[in-house]
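All remarks here apply to the structure that follows.
Removed from the display is one protein chain of the complex; every other protein chain stays in position.
After this line comes chain A, so read on.
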C-alpha cells in the first residue's frame, strides 16, 4: 500500500527513533529479545511503547483473561474481547502497530515449569508488568538465576514506580523484606467486630464455611475461648455459654475444640440451607451466645439480635447513601429488611449452585467434593457477602456500607487508571534503553508522586541501591532464621505456609544433614507431611537446607523453636515481622496510628509508593498488602519503607 516516495520507510516505522538514540543503540533495540511479563494495565501500554520504539522480538506472558473492568485502561482490549486471553489479544492488537514485529504470546502462568532458567536466559531483558508480589518474587529469582537484567514496575491509583534490577549490581526485588499482610485477630472477627472490615471478613469467611473450603482459619462462630471473655479463668467464658439453650450443638463443639467449623457446614446441610433458620442462627442465636459472654460487653456496646432490630425499625429502609444522590444499585446502602431479603435469596441460590456442582462432580466420578470459590466479580457471591456483612454491622451498631464499598474491601481492589500506567510504561522503556546501552550507572528507580515535592518534582529518579548482603535471595549464601513451634507445626504446614507461602518457593526440597525430609517429587515424602517438625528431628536451633531446583534457589534455614506467637501468627521469619497463614489473609486492620488514614486500604490491595521528599526519604505509602506493589524502596537511611503491600487484581502491573 505504500506507494509513495517514502517506501524506504515502509518496512520500519520506527526508523526515525535512530535519529534520537543513535544508529548503534537502535541496532541493539532491533536485535534485543525482550520478555514482557503481564499484559494488563501496564502491559498494554508497555507493549505499544516497545513496538513503536523499534523492538521487534517480544514475548508476552499473561495468565489472565479480559474483564469489562479492564477496559477503562487496557486499551489494546475492546468489548468483544471480554473473556479472551490478555496475552493473545494484546499481541494481536500491538502487531497491527507494526506488522513486522515478532510478538509471541503465552497464555500461561509465568511460574510454570516450562519457563525454566534456560528459557529466561534467552532474553536480553525482562520487563515486569505484574500485579502481585508472588509473581514478582518468582521472576526476580529467575532473572537472578539466569543473570538477565529486569525492569520492575508497579502502579496504584495516581502513584507509580519503576526500577532496575541487575544481579550483583543493584538490590533485588527481595532485598527489602515486605511486611506480611496484616490479619485481624480471630476473636475480633468472631466475637467483637468494631469496624466494617471486620464484618466484611466475617462475611467472606461465612461464605467459605457454608459453600467453600471450610477450615480453622475462617471460623466465624462465637469463640467461647476468647481470653478476654474468660478473664483470668479460662473456663469462665465456657461456663457462661454452657447455660445453653438453642445452641447446644454449637456450645458442645466449642467447648471441645473451639473449632466448630465442620459443625457449621454440617448444621447447614442438616437444615438444608434453610434461609430463615440460617438467619435465625447467625444473627439471632449466635448473637445471644455472644451476649452471654458478658465480660466482652463491659466496655463495649453489646450487639443487638436481628429480630429485635427488625421489631424496632419502622419500615426497615434507609435507602440512600449519605453522600450521593445516585440511585445506582451499587451505590445505595440497603436497608435492614433489604439486607435480610438479599441474604436469604443469595443463600438459597448459592446453596442450589453448590448442589448442582456436587451433582456434576458426582456424575463425572470425581472423588473431590465440589465447593464454591468466592470471587468479588461473582455477583451472587458479592451480594451474599454484602448482605451478611451489613446484617452483622447492624447487629454490632456499625454504620452500614453500600455494595460498591463492600466490594472494595472484600475484593481488595486497587484503583487503576490509564494515565498512571502510561507514564510508568514510558519510564520502563527509557530504563530498558539504558540497559541496552550497558549504562547501568545511569539507571534509576523512579517514583511518580501525586504532587510535586519541595524540589518541584513529580517524577523522582533516585539512584539504585546496592544489593543487601543479608538478602535471603540474592546473597552469595542465602540464610534466614525462622521461629516456629516445632512441636505443633507439621512438615506439610511448613512446606505450605513457610517455604511456599512466605519464602516464595515453587517446589522445594528440604534436607537436614543427609536426610531428605521433603521432596518436590510427588509422593516421595508425603508420609512426613502430617508429622510435627520436632518428630522429624527439627528442633530448636536446627539448620535445614532447602533447594528449589526450578528457581535455582538454595537457602539455609535456621529453625528456632518458639511456643507462642503474637496475634494469630504461626511463625516469624526474622526481619520480616509476623506472618499470617496464607489461607487466612484478612484485610488489614486499620493501624491505630495517626497516619492510618493513608494506609487504609483493603488487604490485598495496594501498594502504593508515595514519595515524600526526593533525595531524602521515600515513603511507601499504604500498607496493605498488595500487588501492585512496585519494587520496594530500600530500608536504609536513604529510603524509608513505611509499609509495603500486595495486591491482587490487575494492575500494576497491571
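Convention: a residue touches a chain if its C-beta (ideal position, glycine included) is under 8 Å from a C-beta of that chain, and two chains touch if they have at least 3 such contacts; residues count from 1.
One rule holds for everything that comes next: contacts and distances are computed from a predicted model.
Chosen from "3-methyl-2-oxobutanoate dehydrogenase (2-methylpropanoyl-transferring)", "Ribonuclease P 21 subunit", "Ubiquitin-like 1-activating enzyme E1A" or "Lines protein", the protein name that UniProt gives for the omitted chain reads "Ubiquitin-like 1-activating enzyme E1A". Residue in contact with the omitted chain (choice from A:287, A:427 or A:572): A:427. The chain that is not drawn here is touched, among residues A:168, A:227, A:452 or A:513, by A:452. Chain A meets the missing chain through residues 1-2, 4-6, 9-11, 13-17, 19-21, 45, 48-49, 51-53, 68-69, 71-73, 75, 78-79, 96-98, 157-158, 195-197, 321-324, 326, 328-331, 399, 401-402, 404-406, 408-409, 413-423, 425-430, 433, 444, 446, 448, 450-452, 456-461, 590, 594-598, 600-601, 608, 610, 621-622, 650.
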